[in-house]
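Missing here: one protein chain of the complex. Every other protein chain is in place.
Presenting chain A:
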Amino acid sequence: MKHLLSTEDLSLANAVRILDTAEEMSTVGEREVKKLPALRGRTVVNLFFEDSTRTRISFEAAAKRLSADVINFAAKGSSVSKGESLKDTAQTLSAMGADAVVIRHWASGAPHRLAATDWIDAAVINAGDGTHEHPTQALLDAFTMRRHWTRLSGLPSTGADLRGMRVAIAGDVLHSRVARSNVWLLRTLGADVTLVAPPTLLPIGVEQWPCSISYDMDETLEKGVDAVMMLRVQGERMNASFFPSTREYSRRWGFDDNRLRALDRLGLKDTIIMHPGPMNRGLEISAAAADSPRSTVLAQVKNGVSIRMAALYLLLSGDTREPATTLKESN
């Protein structure tokens, strides 16, 4: 692995390696001194063309826990309207000696351009590109699911995949990079995925994806599900006639109090409720669901740092075949 651009082309071995490495990394966060010397002297640039405080500070925390130097470059808005092109920005960062670029961009494929061109030689981590992918989000989601899934079966988390786990991803799939990255990664890890959405918020061509499609949230719950991931719905979609009103959306596709009770009624006592954040409470998820013991929202945030540490470590520590266990020796 030279870059982490998407989960679509991430092999099972590499996916499990990242998850296992993140397990190791998570122990660092439990210590009093939350720091490893692994990336001392390496420079990580957070290149954000789109606002995302959550993802940026997660990457920043991850890089700092690995002792890397972190530069935050907020290039909000369109690079063209700002005058400087992505190419020039990349070449500038290259000249400054960036070893890794964590890029968030509103344009799908921008991280691929950085990786495919000779503009910069650094490792590229996609921190969310347009409506394409958000691989570290999917990895932290899978990490969260794997911990839950292996705890239920009483097996160790390390080395495990998600075979047999039933995951529903609900909401605005059309515009969601989180949904795309999750669909590919969960397929690789062996989970059964169902996308639940109004037909207007599913892309043309979705029938080719390795998952089931449902227009009915209640039916999906009744069939049995181990994790329900709610996607953020943006208010402006309503103005573009993707659905008639936020209330109708909430009733048909939101995770409201009735559906929270339905999980109990259906005997789905171990089903978790996930959300990549930031949440629209009362729209795609009710406050009761978001705050219930089933909710993994905060665990996801916490696991995000471990996953991003793992990604940075594996991309920057040279031999990516190196077993993650050598980490302990490097302390």
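The definition used in the following text is that a contact is a pair of C-beta atoms (placed from the backbone, for glycine too) under 8 Å apart; a residue touches a chain by one contact, two chains touch by 3 or more; residues count from 1.
Heads up, the rule we're going with is that contacts and distances are computed from a predicted model.
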For this session: Among "Dihydroorotase", "Sarcosine oxidase subunit delta", "ABC transporter ATP-binding protein" or "Deoxyribose-phosphate aldolase", go ahead and choose the protein name stored in UniProt for the chain not displayed.
Result: "Dihydroorotase"
Exercise. Of the residues A:H3, A:H105, A:R259 or A:R294, which one touches the chain left out of the display?
Worked result: A:H105
Problem set entry | Touching residue (missing chain; options A:R180, A:R259 or A:H275) | A:R180
For this session: Would you mind spotting which of A:G205, A:G235 or A:G267 touches the chain that isn't drawn?
Result: A:G205
Exercise. What residue numbers in chain A mark contact with the hidden partner chain?
Worked result: 8, 78-80, 85-87, 105-110, 112-113, 116-117, 129-133, 177, 180, 203-206, 208-209
